[in-house]
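These notes concern the structure reproduced below.
Here the complex is missing one protein chain, while the rest keep their positions.
Every chain is named by a letter (A, B and C) in the order it is written, and numbering of its residues begins at 1.
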Amino acid sequence: METFVPPVPSRINYINAQYGLKSWLLTKDHKRIALLYLGSISFFFFIGGLYAMAIRLELLTPQADLLQSTTYNKVFTQHGIIMVFFFLIPSIPATLGNFLVPMMIGAKDLAFPRINLLSWYIYMLGGIVTIYALLAGGVDTGWTFYTPFSTTFSNSYVVATGLGIFINGFSSILTGLNFIVTIHTMRAPGMTWFRLPLFIWAHYATSLIMILGTPVIAITILLLAFERLAHIGIFDPAVGGDPVLFQHLFWFYSHPAVYIMVLPGMGIISELIANFSRKNIFGYSFVAFSSLAIAVFGFLVWGHHLFVASQSVYAGMIFSFLSFAVAIPSAIKVFNWTATLYKGSISYDTPMLYALGFIGLFTIGGMTGLFLAALAVDVHLSDTYFVVAHFHYIMVGGTLLAYLGGLHFWWPKITGRMYPEGWGRFSALVVFIGFNLTFLPQFVLGYMGMPRRYHVYPAEFQVLHVLSTAGASILGVGLLIPLIYLMWSMRYGKVASGNPWHLPGLEWRTQSPPPTENFDYTPVVTWEAYEFAPPEEMEVVGKFRDEVAEKV
Amino acid sequence: MAETYVEHEVSHPALQHHFENLEQQREAGTLGMWVFLVTEIMFFGGMFLAYTLYRSKYPEAFAIASNHLDIKLGAINTAVLIFSSFTMAMAVYSTQVGKRRAQIISLVLTIVLGLAFLGIKAVEYYQKYEDHLIPGSLIPGNPFNPDPHAMHLTPGVSMQHVQMFYWIYFAMTGMHALHMIIGVGLLSVLLYFSLKRRYTPEYHNPVEVIGLYWHFVDIVWIFLFPLLYLLGRHLGGHAG
Amino acid sequence: MQTSWVPFVPPSASTLSGKVDALYFYLSGVTIFFTLLISGILIFFVIKYRRRNPYEIPRPVAGSLKLETLWSVIPFIIAMTMFAWGAQIFFEQSRPPSNAVEVYVIGKQWMWKIQHSTGQREINELHVPVGRKIKLVMGTEDVIHDFFIPAFRIKADVVPGRYTTLWFEATKAGRYHLFCAEYCGMNHSGMIGSIVAMEPKDFDDWLSGSSSQQSPAVAGQQIYETLGCVSCHGPKGEGGRGPALAGLFGKQVFLTNGQSVKADEGYIRESILNPQAKLVAGFGNIMPTFQGQVSEDQLIQILAFIKSPQMQGPEPSTAASPVPAAFVAPTAAATPAPRR
Partner (left out) sequence: MSEHIVPVRVYVSIFLALIVGTTLTVWAAFQDFPGPLNVIVAMTIAVVKATLVVLYFMHVRYSARLIWVIVASALFWMGILFALTFSDYLTRGWM
């Protein structure tokens, strides 16, 4: 395999190409926009995390001591809204996806750079409107906005929050649209569909959900806001509307939205598993198509949120069946990842630790989903802590771990500096332990009958709640450590070469950080995905950046 | 195997830096608009779903409410919009073949027809306003309060379900009108650049793409017209 | 509060709870098995195939269709057993037996109002006899609530604008949790109570001890008269300008549009609030809507009246049952043929 040797060395990269606030706020470079997103998403994650801590502290005791009911209701609602709409959904696609999709396919940028920037502004506008709603008085409907509570009975800032989410939805749509068009039309010569990294397949599937689902939640929230403002109603039973219709429309988006959150994470895991075991992924096409299958099947299962919501028994059976069917593509992925490790050359770098943690936790998260798809058991478990534990296993154990793993993996590419490996491994371990201690007890709480969204609970549930809060504190510390050392490494970290991990992917065949147009020349791809070469060959690629670094 | 690199073509002034050539740029633009239209279909889809559900739940209330819409204005508007779609298609055609005069005339006609549609819609809305048919308290001083006799309300029919029809009617036609307004805005931008000779047979993707959008808005109306104005007409026979 | 001797499992006190537990243990077993299997293989591979020198490049592997098929088909089969098992119990859960005693439940922010067919009213507490099937007919005055009894492994949302039902048969005397499981606003976590399951004798004592009020059926009859339903449906529900109500409940009703519908609680509710929706064949569209004119309480009372033996004909009492006749829902055999 030939390696890429840029003919004209250049130190100019996307970070130092231009200076000044204006050069960032008006940038059309997908890499800079990714960094804008990274900053704002971290901010929202921090706020959501504060709410989470408030929830866990209140639940230490069975009485209402830290928070009273009104406050508690707002805190869990806002935790959900911030985390779902402003962290989890944009997290991986808007940051790592934005940065890497063009680089991995050998393009200079996304197809619509201006729309990409616009999507960040829309995201920020939605965020500001939502923050305004939180500061003005908050919202207490639960992130699900069930009618008629949200339309008629709640006294909080439902319309303002809804507006924030509505606006934010367009950012998601535009990102998805941009990815789909980019992946279809901007691939470098030779980059055929089956040479694409699986990260790209996952983002393609994610984008499909974004463009097909998000408009439905947009119109639903719009109708809800009008109902609340003008007392008319498609969802209001008092005037002949049907509150269950709201739930159908809401979950038509919000169940697939779970796959918006986890599919890009699966894409990252495929990259990490292959790259850190230096093996081509086992069953490439099965992993690739299972992403698409999840995107399609994900739209067929929303009714499992309505098993006890007075949905018809027959619809319940259809949805239960389809929900079991969607488990298969996820299982295929897990088995293929495991098989990839077989006879690999496995290193224990931080990203790989996150990837291994992901597989374990995602297995638990996915399998507990089967409990909720099984009709009779779901009747008992729905709206209990079992559900809370299940989706945190997917979203924190899945998405967040993948996000952190990916961030560490591509950190040298993004910043041109290495993170401190020892701290990385240590914090990955802390996160893993803290996470399990937080959420494993909640499965048990759920089966014992502890309902969601209670801040006062019978005393027999306390022991498990205390365990969970203890775990949350560990998890919180585990998440703070990377925040500190990653910031530290931007300045003091070891300078990274163009290809510090010695990998074949296109994003590693350019300097770190990359130049504004990613590659000095449009690359021509002549190799398959995950075609590993001996490190000494790969180092040639990295040398270029090293040489430059030496000259500094 | 030797690495090869693709060189840029001699670039057209409209070619953006990150595309290899105009063909790729055009393909991306068209595909982008189609993907966007998919989101639009799903956006309207939510409302079509609500319409279908409540029409089947309250058929008589919907028929009574529907019969009170002005079928003449509705039909005229349908024709206006179809005509505007035709002129839009002609605008794309004349750009493709490089007939600049025809291109500008077609664009102007499309804008005028779009505005005519919106004007007629405004007249209809005003009639509904006078009949107190604007649902809920959307207009604060003029809540939903139609005269049951003028509506030919039958005893078993709840006025609330009539209101439901009007809410769906205003939500759907309102959203459609908003898309028309955006469309007219986009067409005005097109017209401005056409006058500046921006679009040529080689480069005219914006005209094409905005044309797609305009036709889509037309299609939405093609469905709204029978669903809102026509169904149930044969039951009452009372028009307007 | 009753607790279970099995750690981390709530008390099991209904005929259904054991069945749900069995499926739950099956699911837990499969989950634990696969989690251990995958983590085991993962750890084994990670140790065995650790990178021994920085220059090694393992040989690439092609996929295996055989393996892919295997690990698609086996999970699918396991998933289908779960589906079938879950669906089977669910079917039982969602079909109230016809001889169940009815209790009316109305949720409102933030309390449960409960009325027995015999008239006793309770708040946030429900006394039930052990060994007797109970059917809850539930409505709400405001938002969505959810009636959740963990010890019985059942819950159902209470949805404005319609009725939902739950049924159970308690197997063990005791006091069990009642939770509202659908978030309903400020005092959601205070919308709790208890289910008191009693031996039948104790329950009868409780019934006779607590002050009995007017039964819902009698109250319903009064509303039936004051609202003027009498003028079209007849004082005894024999019908007239409107269809007959006597003997109607539980029957198929033929509609003007050629379809037919079962006259259950939902149908009767809809016909009062939205009479045009399902017009009975042969009758004109003349009934005014009562939307906004009757409260949830009144609706349930009218419903109880229409379902009462007075309207539906006497019920042949099941011999051993100490239940007063008023408790027992009509069965098909006891009522006259539906009027078309």
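Basically, contacts are C-beta pairs under 8 Å (C-beta built on N, C-alpha and C of every residue); 3 or more make two chains touch, one makes a residue touch a chain.
In this text, all values refer to a predicted model and were calculated from it rather than measured experimentally.
Just name the one of B:101, B:149, B:197 or B:234 that touches the chain not displayed here.
Checking the options B:101, B:149, B:197 or B:234, the one contacting the hidden chain is B:234.
Of the residues C:30, C:261 or C:286, I need the one that contacts the missing chain.
C:261
Of the listed residues B:14, B:71 or B:104, which contacts the missing chain in the full complex?
B:71
Hey, which chain A residues sit against the chain that's not shown?
184, 212, 216, 244-245, 248, 252, 299-300, 302-303, 306, 311-315, 318-319
Which chain B residues would touch the chain omitted from the figure, given the whole complex?
Interface with the chain not displayed, on the chain B side: 23, 26-27, 30-31, 34-35, 37-38, 41-42, 45-46, 48-49, 52-53, 56, 71, 75, 78-79, 82-83, 85-86, 88-90, 93, 96-97, 211-212, 215-216, 218-219, 222-223, 225-227, 229-234, 237.
Keep in mind that, in the parts below, only the chains that are shown with their structure count from here on.
Report back the single chain whose CA centre is most distant from the CA centre of chain C.
B
How far is the middle of chain B from the middle of chain C, if each middle is the mean of its Cα atoms, in Å?
45
Return the residues of chain C touching two or more other chains; collapse runs of consecutive numbers into ranges.
274, 291
Give the residues of chain A touching no fewer than two other chains, as numbers and ranges.
Those would be 240-242.
Report the residues of chain A in contact with chain B in the complex, numbered from low to high.
1-2, 4, 107-113, 173, 177-178, 180-182, 184-186, 189, 211-216, 218-220, 223, 226-227, 230-234, 239-242, 245, 249, 517, 521-524, 526
Under the touch definition given earlier, write down the residues of chain B that touch chain A in their complex.
Chain B residues touching chain A: 1-6, 16-20, 24, 27-28, 31-32, 35-36, 38-40, 42-47, 49-50, 53-54, 57-58, 135-138, 144, 158, 160-161, 163-164, 167-168, 171, 175.
Could you pull out which chain C residues touch chain B in their complex?
Contact set of chain C toward chain B: 274-277, 279, 285-289, 291.
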